[in-house]
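Shown here: the complex without one of its protein chains, the others still in place.
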Amino acid sequence: MKYEVVIGLEIHAELSTQSKVFCGCSTKFGAAPNTQCCPICIGMPGVLPLINKKALEYTIKAGLALNCSIARYTKMDRKNYFYPDLPRACQISQYDMPVCQNGYLDIVVNGSTRRIGINRIHLEEDAGKLLHDQYADSTLVDLNRSGVPLIEIVTEPDLRSAEEAKVFLETLRTILRYIDVSDCKMEEGSLRCDVNISIRPEGQKEFGVRTEMKNLNSFRAVYRAIEYEANRQIAIMEEGGTVLRETRRWDEGAGKSFSMRAKEHAQDYRYFPEPDLPPIEIDDEWVEEIRRQIPELPDQKRRRYVEEYGLPEYDAGILTSSKDLADYFENCVKLYENPKAISNWLMGDFLRLVNEKNIEISDVPVTAENLVKLLKLIDSKVISGPIAKTVFEEMFNTGKDPEAIVEEKGLKQITDRDELVKVIKRVLEENPKSVEDYKKGKKKALGFLVGQTMKATRGKANPQLVNEILLEELEK
Amino acid sequence: MELYKLTVHEAVDLINKKEVTYQQIVQSALQQIHEVDKDVKAFITLTDERALEDSRQLDAVKADEEGLSVLAGIPFGVEDNICTQGVRTTCASKMLDNFVPPYSATAFSRIARQRGVLMGKLNTDEFSMGLTTETSYFHETRNPWDLNRIAGGASAGAAAAVAADEVFYALATDTGGSLRRAAAFCGVVGLKPTYGMVSRYGVISSGSSMDQVGPIAKNVKDCALVFQAIAGSDKADPMTATARVADYVGALADDIKGLRIGLLRECFDKGIDKDVKEAVLNAAKTLEGLGAHVEEISLPSVELAPAAHCVILSAEVSSNLGRYDGIKYGYRVERCQDLDDLYKKTRTQGFGDEVKLRVMLGTYALSAGNYERYYLQALKVRTIIKAELEKAFEKFDAVVLPTCSTTAWKFGDKVDSALAMFLADKYTAPASIAGVPAITIPCGFDVNGLPIGMQLMGKPFSEATLLRIAFTFEQNTDYHIKRPAIDWR
Partner (left out) sequence: MEITVKDVEYLAEAAKFEFTEDEKQKFAQALSDVINAVDVLAQTDTQGVQPTIYVISVKNVFREDEVLPSMDRDILLKNAADVQDGCYRVPKVVE
């Protein structure tokens, strides 16, 4: 029998506000334990939460970018349960009135577009962190993360494969970064994802029993966990068994998932309205103000790059995969109308060095102005292509102006015919064997002689001219 | 001179005339505390050294410069569920026996900034849940009018300390009548402000949607003075964003001519002591005699207030008290097997039965399947009560009713339970559940010589009107002047 996999995601993204959602403590990652805490975020008695306006605005912004309708009236609720990372034994979240509802996100998988429904997005606070590894018999509690604003994005069960889930997450991450509401670093835990997964015989309408997969710390883990879990469930069905409703924990090292707890009875969180926080009214004017802050999103941008700049789909896809890269590209295009040449450089040496050095695009020392200068130097034949690569590396390391580098190191292309003739004559004299080979019909020898000439000029010779003169001299 | 017997404004007069020093005032109050508190037991924690040091500094300042505020140097007490930085704040619970908050409640800070002198922290019921302080982890507070009787609850320490002249006034909290009941039982003045009028920041949460801090004082003028100091919006409590402050001391005119006062008929039908009924009806007549239009009014939905209050309070309490888990502060069991055991042993040993009952009741009311029948229904009934009161306040400037149906009873006469509390709240719950202001003032004595309180409720932010009515009543009666007949010395 053929089975269809049904997947829904619950994604938690930390919002990139400076301060926490209900107090003024910093949200910076990596501080010493419990140094970014105050009576409010450790839940001392009597102190009261205050909503960070920006956290709410980021939630609305995310909703707009994901095509949601925005609630005109909303409130915060309490979700009650005991856990050491939850200092008040209740999490401030949203229950029946999320800020955003009924949205969607279009993703492109294998060339075709799929629309994935967004059930809701709500604002809530993050919990603290438990440190298990230091001591055998105890766990330490660090509440720095307690109260960092989160949005929870819940999709409809519209995804049908591990690939789709992965593409969805990538697309979502790109958008959240574009609109600047979250840095979405899975390794720092600022993007987390739980996967609900079930299978059903192809053609069946009803959903199968679903399991919830936790502890997915990378996109790769999401992909692998879905593949694993789908196969596990199919194997159970094939054997005539039944899938249990449970929460499972993914072990990336083992490449397997393990049952954490049965979910026969959903835990009763006893949600009720947070009495300490006044309700929230969001009027059209506010929504429109936030909408105006949303930049052109990757999907639109990609289409525009193809239409306006005549770039191949592939180029457009890569250039728009990050807002910083797209911004960089557009800055270059403004200065120099040769989009394809710019695209080639960015997708080539630029991204290669970014990846090698593992830095952010915003930290690349090469300004758009300097990259364009470099391209102009190539176009006007001041430097050769190979030299340009060297110059670019230098620019990438030092942030220097390419003209200065070319000047300093004397890298200008030699285009003086007489000078090159001299050099080439010498090369031919020094390599009589190759000349002979060439004359015998071994055309490959020409390449060697070009190389020798370039070497003799330390790469500065205009390659076309070298070819031309060499042929002339060899024919003599 | 017995300085401790003075009211705030009398003491201020003497200080301004340089007839007494701050130290003399504070020493006098301290002496009274040492004299009577072994019997009254109003205090959980005494901050006597700090108080003496404060008064020494104030005298030094006063010698140099004038212009200290009215409450400067005046001894006061604070109910022990209001956080005071550096001074242990217990909520009368084993759970917080050793809790020293690193912050102060805004209401306390505002008085401290005026350089009021804190004498100590006053007894209450555990997490304010009780009628008699019998649920206090520490001891019972006794009524200065009769030491065999309760002083009310939960704010008994605050009311008794004021009645016994141990402090000039006190800050207390009111969630369903705590402050008003205790003030009435002890024959002093108590004001529960409009919800959102006084910051709840630093007040240990009980029923978050009803908790308010207010003054307990010897007379209406002192009450207005203190209220003026603590009222007004505070950035740390979002619910105070719309607080509108008036000139409360300035509003104290001996004139209520033309004011319309409703007399709540439902209170006098059943379940009320004869003496209380007579005293409050007499008080209404007095108000009429002073020029107010007094008219009977029926508000049938207020009968539902105690039930709605009970459910909402329990629900909020069940969530608010989840934070006491032995990890960040407060009591923690020494030995436990695992995390769950830590939670259960800490909470079982750290809380008393009344608190446990409340927490379970709230847990029940919020549970799946019960939420609609109890919690949500209580919120809807709250809407009905609120609407009915709003309608009444279109016609009336204030509504008069008893504060309690009885006077202070003897210890052991009634079982202190959630059910008893529920019944005792019947006159105080309506103002709490609707968030409107209410004041209690002495209006008579029963056959045993125990004080009776009259309650005035008004529309939101009408404290000035309530204070004016109370002041006028006080100016024309002498119930407030009588002090407990016990000779302490």
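Every chain is named by a letter (A and B) in the order it is written, and numbering of its residues begins at 1.
In this section, a residue touches a chain if its C-beta (ideal position, glycine included) is under 8 Å from a C-beta of that chain, and two chains touch if they have at least 3 such contacts.
Nothing here was measured: the structure is a model prediction, and the numbers come from that model.
S.K.: Please pick, from B:Arg142, B:Lys328 or B:Arg468, the residue that touches the omitted chain in the full complex.
M.R.: The missing chain is touched by B:Lys328.
S.K.: Where the complex has a chain not shown, which of A:Thr139, A:Asn231 or A:Thr398 is the residue touching it?
M.R.: Among A:Thr139, A:Asn231 or A:Thr398, only A:Thr139 touches the chain that is not shown.
S.K.: May I ask which residue of B:Ile216, B:Ile256, B:Ala283 or B:Leu361 touches the chain that does not appear here?
M.R.: B:Leu361
S.K.: Tell me, which residues in subunit B touch the chain that this view leaves out?
M.R.: Touching the missing chain: residues 98-100, 102, 194-196, 209-210, 235, 238-239, 241-242, 303-304, 307-308, 310-311, 318, 322, 325-332, 336-345, 347-348, 351, 356-357, 359-361, 363-364, 367, 373-374, 376-384, 386, 417-419, 422, 433-435, 460.
S.K.: For subunit A, which residues reach the chain that was dropped from this view?
M.R.: Contact residues on subunit A toward the absent chain are 17-19, 23-26, 32-39, 42, 50-56, 75, 82, 84, 130-132, 134-143, 249, 260, 268, 270, 273, 275, 277-281.
The definition used in the following text is that only the chains that are shown with their structure count from here on.
S.K.: Residue numbers of subunit B touching subunit A in their complex, please.
M.R.: 82-83, 91, 96, 99, 101-103, 105, 200-205, 208-209, 235-239, 241, 315-316, 318-319, 322-325, 327-329, 339, 343, 363, 366-368, 371, 375
S.K.: For subunit A, which residues count as touching subunit B in their complex?
M.R.: Counting only subunit A, the residues touching subunit B are 39, 42-48, 50-51, 78, 80, 82, 84, 87-90, 139, 141, 268, 270-272, 275-278.
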